[in-house]
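Just one protein chain is left out here, and the rest sit where they should.
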Amino acid sequence: MPIDQPALDVIALSRSEYELIVEKLGREPNEVELGMFGALWSEHCGYKNSRPLLRLLPAEGPYVLTRRGEENAGAVDIGGGICVVMKIESHNHPSAIEPYQGAATGVGGIVRDIFAMGARPIALLDSLRFGPLAPGTHIPVAHGPSHEPARGGGPEPRPEVYAHNRYLFEGVVAGIGGYGNCLGIPTVGGEVVFEHAYSANPLVNAMCVGVAPADKLISAKAEGPGNTLMLAGADTGRDGIHGASGLASRTDPHARFEELRPAVQVGNPFLEKMLLEACLDLAHNHRDWITGIQDFGAAGLTSAAVESAARAGTGIVIDVAQIPRREEGMTPYEVMLSESQERMLIIVRKGHEPDVAALFERWEVPCAVIGHVTDDGTVRILDGDREVAALPVDILSEAPQYTREGEPAPELYDLQSLDLASLPDSASPGVGALLAAPGAGVGASLAAPGAGGQGAANEILLRLLASPNICSKRWVHRQYDQSVLSNTVEQAGSDAAVLRIKGTPYGIALTTDGNGRYCHVDPYRGGAIAVAEAARNVVCAGARPVAVTDCLNFGNPERPDVYFQMEAVIHGIADACNALGTPVISGNVSLYNETGGRAVYPTPVIGMLGLLDDVTQRCGMAFANDGDEVFLLGSLLEQPVASLAASEYLKEVHGLIGGRLEIDLALEARVQRAALAAIHQGIATACHDCSDGGLAVALAEMCLAGGRGLDAATAVLGARVDAALFGEAQSRIIVAVPPDRRQALAGIAQGMDLPFAYAGRVTPEPRLRLGPIDVSLDDMRDAYEGGLERALTS
Amino acid sequence: MSTFLARVDITLKPTVNDPQGLTIRGALHSLGFKEVQSVRAGKYMEIRVEAATPEEAEARVTEMCRKLLANPVIEDYRFEIEEAK
Partner (left out) sequence: MAPLRFAVVVFPGTWSDHDCQYSLAAVAGQDARLVWHRETDLSAYDCVVLPGGFSYGDYLRTGAIARFSPVMEAVVRHAEAGKPVIGICNGFQVLCEAHLLPGALLRNESLQYRCQWVHLRVENTATPFTNLCEPGQVLRIPISHGEGRYFADAQTLDALEAQGRVAFRYCAPDGTVTPAANPNGSERNIAGIVNEIGNVLGMMPHPERACEPLMGGEDGLLLWRSAVEWAQVRA
């Protein structure tokens, strides 16, 4: 069968890949077979461009129970016979096309990965990136490594761009809530970030965490020739055909919007809830009836069947005529490639088929026998009596791998060589205010009306607190059920969510972190910082960081500058994970996040799991007692101007992006150990990571959370007041201690050879006084709490 | 100018999964309505518009459907227009 280019385009395989298939098979594949190759050799399923790089990431650790990539998700033993299962996954492309359903089915997919392992999902986190909701934030510089100058930047976008960003944002949030709330799984955390680089390409990364008795974990292997394959869950329709190859594996899905419409799936969270309960009943109470469970993800039955057979080294036979259909007249090709949601493949021990069928019947979930496991290493697809495909499992499951030559974009040098020292210190009373007026355009620094001297630092702080990236995300979180299942001890809005593990004294802390702007100016350090900050966040909750799940979002890897970013980010993550002892136990890569040659910022999202041996020993960020003394661990208060690199302050106030990032991973590890010691020894009464917006924003958040003030008017801020207040130097943790424990804290810091500094004292008077800053809690609360709603309604 | 009443039906496109319809079908079956073959759920709206002619009203309602009322990614729409009293 001669193959033409349009046919290859449909499944997104290259001519050379087609030739490789013919060579390996020793014949031409038929249509069904070619479709299966297209799915499994897609970037989304086959990791063609990323697998060699992913091997750099440490995967082993003392608690790790799974081998990365071998199961639906990663598992760690937390002691007491309990394991935690977790994974993060992207649903960027579907969400760009239909935000509600795209985000909803993203949640559905990641939840299935967790309960397919036999674990009960207990928490969801969502890491979201959109374009800005309203003008007023400046358009600082290049969006991704395209060809724009490091300074100056592009024109103000048309109003429709903001309207579309709001549509995407509101739709995604509603979709996450719509699905997760219906399932009864709390959404306990995550992030929302707004940057122009994500305007056409939103990022929707969903993380799910589950718990299981360690001896009840289920594998995703099609083991035991003669065993039966059963499909449980939804009927199969035409939805989502070519989702993996079409949406997630090439550039510009939006240009092909009309064509890709059938790829949008509509989720059924109710059916998923029943499927969840049924699978857990099976896993926990009838383990001996089954050998494995495999989720139907991207590429549907094709990937579920082939991957489970590949892991077990077996073969399989599937009769598509046995698969319940939602629509008339579906071809075997369509059945094999459908991405209908809420379906599970159950590998049933021979003889237990009636038991399994009765169990699903009790949970009111349809199920059907669709095939069996063989020992010949071949996947055979039948349509009744007719064989429509027969392919060796190993050829199908081993997509070609590409190692490319990365090369930094020339703009990267411009970004990094931004001369920060020449910028005026807008926060210094001596210099006076140089605030860019909202909407004034890029790089414009205008004197704020009436500002100057003392008032400038106040105004900068309020402006940062109100900026959509820093302000309270309560508008988002209150649309999610955060407390169902009665485990949530610390909800979204803290450094990390904390959940108890019922029946044990343990707790887990969860967070997601990843700063695309950092990675844009310095992909290696940006990758390392993502890990460091995620670990620091769980440390501030009182938890020991133990494992990572990562979602890596990039543009088109065939471009050398994007490949360079990938390589550097992954190296950074690997080095930080090694330094902090947190293996990467699961993850996902999303490529081709670009439109019209403009890629998203390189955006690694790090999902971090931390453990608390005693959940009552957790720590929060709220100032708890008047009179407590507040210290900065890891650094002095004063900071070099270099710490303004890629900061919110630089973007919001000066309208710039650039500079060089710094991170010392050995220092980071010591700071984290010191903070944990302070918490576990009962010295710390509040603890908070210093990150976006710097010291001033972090202290403001601690004041707001506790409803108390801080007197740090005499704090020593050094020559660059803006850098001390708003710089984003890494490896800094704020700790509050009662006055009689300051020596104990000093002892911990000195014992670990850590710099530390006294900042001030918690006061009942509701004001933050910090160097030139003197603002009331009410003003800060108004800015912080209302920031997102103002952006949405402006 | 006259007032027209548009009766708008928004339905899921035929190939789009309709969990609500499937669940309602199941409930009808369990209540003994075994003859039910399928259920597709949708939305119904009544919109009163001012326009000079029925043609103009129809054109405006079509635009409303395209822009807001139906999500063209997953939904179809149809409507009837009559002059309101």
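Think of it as A and B in the order they're written, each chain with its own count starting at 1.
One rule holds in what follows: contacts are C-beta pairs under 8 Å (C-beta built on N, C-alpha and C of every residue); 3 or more make two chains touch, one makes a residue touch a chain.
Given the structure is predicted, the values throughout are model-derived calculations rather than measurements.
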| note | Considering the complete complex, of A:Glu19, A:Glu70, A:Glu156 or A:Glu364, the missing chain is touched by A:Glu364
| task | Write down which of A:Arg27, A:Arg386 or A:Arg478 is the residue touching the left-out chain. | result | A:Arg478
| request: Go through subunit B and note every residue touching the omitted chain. | output: 19-20, 23-24, 27, 30-31, 41
| said: Applying the definition given at the start, please give the residues of subunit A touching the unseen chain. | reply: 174, 177-178, 181-184, 268-271, 273-274, 363-364, 477-486, 488-489, 500, 502, 615-616
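As a convention for this text, only the chains that are shown with their structure count from here on.
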| Which of the residues in subunit B come into contact with subunit A in the complex? | 12, 15-19, 22-23, 26, 71, 73-74
| message | List the residues on subunit A that touch subunit B in their complex, please. | response | 97-98, 101, 234, 237-239, 261-262, 264-271, 326-327, 340-341, 364
